[in-house]
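The complex is shown incomplete by one protein chain, all other protein chains being positioned as in the whole.
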Amino acid sequence: MELAFAVVIGALTASGVYLMLRARTFPVVVGLTMLSYGVNLFLFSSGRLATGGQPIIGSAETYSDPLPQALVLTAIVIGFAMTAFVVVLSLRSLADNNDDHVNGRVPEQDSTVQKQEQEGANT
Amino acid sequence: MNHWLTAPILIPLIGGILQAFMGYAPIALRRTLAIATTVLMLVAAIVLLVLADDGSYRLYAFGNWQPPFGIVLVLDRLAALMLVMTAVLALFCHIYAIGGTDESSRQFHGLFLFQLLGLNIAFLTGDLFNLFVAFEVLLIASYGLLMHGEGTSRTVPGLHYVVLNLAGSAVFLIAVGMIYSVTGTLNMADLAVKIPQVAEENLPLVKAGGMMLLVVFGLKAAILPLCFWLPGAYSNATAPVAALFAVMTKVGIYAIIRVFTLIFGNQAGELSGLGMDWLFPLALITLTMGVIGALGAASLRKLIAWQVIISVGTLLAAISFGTVAGTSAALFYLLNTTWVAGGLFLVADLVDGQRGSAQDKIVTAPRIANRTFLSVLFLMGAVAAVGLPPLSGFFAKLLILKSAVTESDVAWLWSVLLIGSFFTLIAYSRAGSIVFWRNVEGHIEEPQKLTPSLSVSASALISLSIVMVILAGPISRYAEDTAAQLHDTSAYTEILSKPMVGEEK
Amino acid sequence: MSPIAEYAIALLLIVGGFFTLVGAIGLARLPDFYTRLHGPTKATTVGVGAIVLGSVIYFSSKGEGIGIAEVLITVFLFLTAPVSANILAKAAMHIGVSTTDNTRGNTWDQ
Amino acid sequence: MSLPLVVLLPFLGALAAPLFAQGGRTAIAVISCVPAIIGLAALYPHWAILADGGIVQHTTEWLPAIGLSFSFRLDGLSLLFTLLILIIGLLIILYARYYLKPHENVGKFYALLLCFKGSMLGIVLSSNLLLMMVFWELTSLTSFLLISFWTHKKDARRGARMALAVTGGGGLALLAGILLIGNIVGSYELEDVLAAGDLIKNHSMYPVALTLVLLGAFTKSAQFPFHFWLPHAMQAPTPVSAYLHSATMVKAGIFLMARLYPALAGTEQWFYMVSFTGMATLLIGAYVAMFKHDLKGLLAHSTVSHLGLITLLFGMGTQLAAVAAVFHVINHAIFKASLFMAAGIIDHETGTRDMRRINGLWRYMPHTATLAMVAAASMAGVPLLNGFLSKEMFFAEALELNLPGLWAYLPPLIATLAGIFAVAYSARFIHDVFFNGRPVNLPIFPPHEPPRYMKIPVEILVFACLMVGMFPAFSVGPLLYAAASATLGGDVPEYHLTVVHGFNLPLLMSFVAFFGGLLMYTQRQRFFDFHARFKEIDEKAVFEAIVSRISDTAHTVTAYIENGSLQRYAMLLIVSVIAVAVLPLWDLGIAIGSNGLSPVDWPTLIGVAILVVAALGTAAVHRDRFFALVLLSVVGLLVALGFARFSAPDLAMTQLSVEVVTIVLLMLALYYMPSWTPIETPKGRRIRDILIAGAAGIGMTLITLAMLTQPFTSISEFFLENSKPGGGGTNVVNVILVDFRGFDTLGEITVLGIAALGIYAMLRNVDLTPPPGDGQGHPWTRDAYPMMLQQIARPMLPLALMISAYIFLRGHNMPGGGFIAGLITAVALILQYIASGMSWTQGRISIRYHNVIGLGLLFALIAGAGSFAFGYPFLTSTFDYVYWPVVGKFEVASALIFDLGVYLTVIGATLLALTSVGRLSPHSAIKSTNYKEGS
Amino acid sequence: MITIALYVTIAMVVLAAILNVYRLIKGPDAPDRVLALDTLYINAIALIVLLGITLGTRLYLEAALLIAVMGFVGTVAMAKYLKRGSVIE
């Protein structure tokens, strides 16, 4: 079970990191969201995995660690606030720069790459 | 329990909440209440400074829950020093802001006070996860503040700042998770107790977690290679915000001092001095990069922003020694550099206001109005920043230089810092002589009026470097006591056994 | 727990699972969007309804009373499924998602 | 107390002087004299002690942490310099009164001059080396400001910056040197340092310390190869040149060598470094002076040369040489200051300093000419004038220098050669200016004698030249003795201050120099032609070019590294994290801990597979943004299922609600954005990114695996035990949130509130034009509010409120709580906005979301602060079971009020954020208001 | 009895989820993906309910209710985005 859980966190991290390194605001935001899902799962698992051990007194024989759950709850809420902010910030950047590139404009060498790849794709 | 400990938190929180309600109240009322809040906060910080000077650790357990279970505030000299430093800077930034910067958004004062809230929590908290929450409070407020103001120039740097810090927060959480997964605790004092007892096979996890924390704090502190978000963000923020941000990198430095002297300090067994051997070379490279940036800066704001990075490098070099002398030198330097950098950002803005389309760019322009006043302020700021006598920067630099002990430390620190100072001097003299002296024909339409709130706050912050010279003795004594207190980790961990309300005998 | 309840629960669960699966097969197999819309709208809704009903019986036969949450889930699903289908169909028509060749009649363009 | 007074008074004067600027030049000049006069008076009582080789000392503690004290020391050496500074300073003030024009900024001038004077006094009187350092750098600064006094002149600005760079840079080296000495000696007090000469000289760091200190001294005293700044400092007003750049500041380096003579001198390193530097400077300065057409340029290079002479004397290391050096300090200060003043008068009266135009001034200003000629003769070393005496001593010492083999001839040879040049340029100064035909095209013609009082300082100094030259023992004997004694640390050698020592080798050298110099001057045209073959270097231009180059290079380097690319910065961050994590984790070895793996069930495994596919798929298809969003939803849903699967119902619910709101928000944004992401990163970088992401993913996998399989105990036992008895709730997670760690939650809802306020503020005045249709070119439908959706949405609102109330109230004991309840309410309201639009919904909500946020935070705050009333800390919760008739038993918990705060904040923040974006829509009737507040 | 039924049912629902994911990835059009997602949400409700029965606790049922609410709102928002662009206007 632990390995499966670890692979999930790895996949979320890898995907989040890759998207975070993209050049447009939208994938970056998606990547950050993905990363925060991974991080939340990770923090959650720092209290180890349990089945049917929900930390509600009287509902189980042994309880899973409630503290990481509380921490993750806080982290989810904060992550939500941050994501909301960065989404809106990317909108603002789009409005201010007429471009959704993370740097406000497409750097020259990148736009040539774009052109080349498109040509490559067309032929 | 001394309820004063909560004052630096409750005051800006209440003030901020009031501002949230008062979005549409007359601006005069909002300004009055906001400034009153900041003044009260300064008063509270001073009270705590006086309290802390007896050298004891004061504990405040939220919810009356015994640490390590509940969240605690811990007041010591370091916390008090950071609080006062921040409150002083904030007050002048705030006064500057009511000179007109606050008009472009109704949320300004609220965000400003929430920013202070986050800073104060960070300085006082004794809980690692709560430190994360504090970081988030101050970051989200700083995001809002950064975007404050007219124009579009700050959007992209703001976006970079936000995205990198979001990634940083993710790393912070991972690090907290790793450390919790081994130690099972979050309270810093408890961590200081538990870390030396970590089993051999678990050391790598804690070590990696600690190093990740160092990266996160390094990102906030703007240490190379994590510093490149700073120049753009700071130089595009509105003046009072940029000036207040002078303290933002210091939060990272504070966190490094706190966590890496308490949790990974000299009593941490296997893990003592974690990361410090990385820190010293990185600090020197950061310093060098800062100097290069300052030399190449095209505007006063950029110059000062790189100055912030120079000071980060200098500070961390001293901190990395892990000695009382190093830490106390860093603390003295910290005060100087924070206030002066803040003041310089304000001066740069005033200059900008006088120069029309030339703004604060280091280019020739028609002669500015109020040249004498502004050039004297700039000169003083530059002298204090470069570390020339007779202003406090010199003494701060002396302390830092003197804190190096081993021959290789001396050789590296002295040469990098002194050669760096030389080139910074060249950068400032070049910038100042072009901006203030090298004039072209013509005159500027509608220069900004230097209202008292603008000029007083800018000159007050710069003049603090004179005050620091006069009070150099007492301040360095306080810094030394602070450093000594910090390095005596066992005293801190005694908070774990303090009685709660209702338990006192 | 009475054997009747056990049989009922087992039956409801398996029926529910069956319809859920059928809905998914429909979604996977049917030729165009509009035909695929039928599977989830009906079969899946019914399937989950059956499973939820099984849960109701399971817990009430354990003496924990009738859970209103299950009832609410069911009511909710039945109320919303047609609306989801409706608004998705509207979206599909707007985008111009094509129908299979043997479809008679035309989509709207309003 | 008189010593600090002497130093500090000029600074006070500097503060006062500008206040008298309204009173005109005279008033301000008079005020500026006061500090020096009081200073002289204050020193007078100490005279007797000093004459006997005594010391006056004053110490106040300042910064003991670094060994810096506010301590001063007056002995013979410092007295000599103090007198030079104060007396010449007074003359300069008088002179400047007439030199400056009425419209000039005299307030600034005198203030800076007084600042300089104070700093200079500080250098010579400091008894603590660090304190001396403070004043040392201050002289560099004030010199910088004085050179650039005429800020509108490009040459002045450049000259000033160059001087600052060289002397300031040298100061930094000196600082390092002093700190090293301090490390060796363990003190910065002069007394200790001077007493520790042997310790220092035998220390392994001595060569480094010596080099650093000498770097400071040489830069300040314009020694080769740092001499180039001094001639360019002549862009300063002439009083400044006379005072700073001939009489005082440039002597600071000399002073330093004299001061530290007992501590540092007497070694081979000292000898070679100092004497050879001095020799080179002596010769080069004298040579170049010959070819300068600028009056002040000639004098400046002459100054360089004389400074080299003094340095050479100190370098020789003999006691007599040191005496000669001190003597020449006095003599040079006197004649050079008077020459500069004379040059200033000529400049003032003719409007130029170009000797090719200035000719035959004898006819126009005979009085000034006489004074200048006497001073110049002294400079040339003509007998009966003071310059002659010390030069004779110098020649004598040059002969005494015991160098091996043929090298022994070098010093006398160079001394004589320099003497020849000195005579030649002095002759040029006299002949070319006052004779040599008629003036050429002078800006001011005809020139006149200057105002009477402007000449007085020159007269006094020329008189001093004569007095010292003719009656040396009487005029400067005691002072020289005291100074020499202080320099040498007590033992003064036998020396005789007489005009002529009889016919000896030094006198012969003087004759050779005198006639050789005259001969050279008569043959000057050949030398000029010879010199003209070398390209003249303008050091200012070189300096400026170097600074520009450095600045440009720095700019290029900075722009290359700080290239404004988020992708690079993010990459650096991630790579840093991986780097610091990899090293310790490398030691982890086998990643599976002692608890081993638990069995896996296949439904979970399939869930994992779907999650992994969806996660990696999102990255793979991210260019199709909507598709990526759908996959992200799948990820969110499965993460929530994962929370439920692993015993965290609260997290599952929170994750679900947050995920939907996030997706809605992302779609709100996507409306304005392109629906496709173009390919623009080069393939190589995409592969690099995949590798980085892969490394991060594998790293996290291994860390998680290691973590999950290690045995573990935590503080959570406490929470499980105390949740019910101490917190009054059975849902431990909720009790932690609202009680044990309620402060985190307070911070968390504050973050939420701030984010919403920030979002609102950020979208103010934003103008976004959405595309007219979707990515495939379909125009948007007109049907904004589908009827069926409206019909279902409205009854859902009260139902959702009911469910919210249920989730909220049970949260303390069962999964739920304020946060989830708040999100349910918020989502129900969002559904209204989706179904019926902004204006319709907004019209039915009478409260502003700002206030909801404020109210929420306020509730939380009040719930927390309630405990103050009972003397308990903030956020101490209380709960009780209450029995009411009819109602029965129910629980009342203060934590519930706190949770209500959470509930309200969540609603307010979520809706404020979403509606802020929603009102950007061109269809929205509610526009963000454009406003600029009045003040 | 119930245990076996639970296993079988879970197997069928999980299989259904796989089919949904297949459709979600295959598309071909955006509405197909949203429809698949919506169905996946409903499968998730079933899975949570089944989990509750397996564990013998009703503590997870509210999570299932929440999926129903959130899944609907999510679907509606996506569908509205596809045809109208602006979800809230």
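Chains here go by letter, A, B, C, D and E, matching the order in which they are written, and residues are numbered from 1 within each.
What we mean here is this: contacts are C-beta pairs under 8 Å (C-beta built on N, C-alpha and C of every residue); 3 or more make two chains touch, one makes a residue touch a chain.
Just so we're on the same page, contacts and distances are computed from a predicted model.
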Q | Chain left out of the displayed complex - its UniProt protein name, from "Multisubunit potassium/proton antiporter, PhaE subunit", "Putative spermidine/putrescine transport system permease protein", "Protocatechuate 3,4-dioxygenase" or "ABC transporter related" | A | "Multisubunit potassium/proton antiporter, PhaE subunit"
(Q) As a test of the contact rule: which chains in view would the missing one touch? (A) C, D
Q.
Touching residues of chain C against the unshown chain: what are they?
A. 18-19, 22, 25-26, 29-32, 34-35, 37-39, 41-43, 45-46, 65-66, 68, 71-72, 78-79, 81-83, 85-86, 89-90, 93, 99-100, 102-108, 110
Q. If you put the missing chain back, which residues of chain D would it touch?
A. 782-783, 786-788, 790-792, 794, 797-799, 801-802, 805-806, 809, 832, 843-845, 884, 886-890
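Going forward, only the chains that are shown with their structure count from here on.
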**Q.** Co-neighbours of chain E and chain C - touch as defined
**A.** D
Q | Middle chain, criterion being Cα centroid separation | A | B
Q.
Going by the touch criterion at the top, tell me which pair is linked by more C-beta contacts: B-D or A-B.
A. B-D
Q: Name the chain whose C-alpha centroid is farthest from the C-alpha centroid of chain D.
A: C
**Q.** Chain of greatest Cα-centre distance to chain B
**A.** C
Q. Between chain A and chain E, what is the separation of their C-alpha centroids in Å?
A. 22
Q: Calculate how many whole Å lie between the centre of chain C and the centre of chain D, each centre taken as the average of the chain's C-alpha atoms.
A: 70
(Q) Centroid of chain A to centroid of chain D, CA atoms only: how many Å? (A) 40
Q.
Where in chain C do residues touch at least two different other chains?
A. 72, 80, 83, 87, 90, 94-95
**Q.** Multi-partner residues of chain D (each touching 2 or more other chains)
**A.** 564, 566, 570, 574, 629, 645, 649, 668, 670, 700, 703, 707, 712, 714-716, 719, 740-741, 744, 748, 751, 754-755, 758, 762, 774, 781, 783, 786, 789, 803, 814-815, 917
Q) Quick one: in the complex, what on chain B touches chain A? A) 129, 133, 136, 139-140, 143-144, 147, 152, 155-156, 158-160, 162-163, 166-167, 169-170, 173-174, 176-178, 180-181, 186
**Q.** Of chain E, residues touching chain A in the complex
**A.** 55, 57, 59
Q | chain E to chain D touching residues, read off their complex | A | 10-11, 14, 17-18, 21, 24-25, 27, 30, 33-34, 37, 40-41, 44, 47-48, 51, 59-60, 62-63, 65-67, 69-71, 73-74, 76-78, 80-89
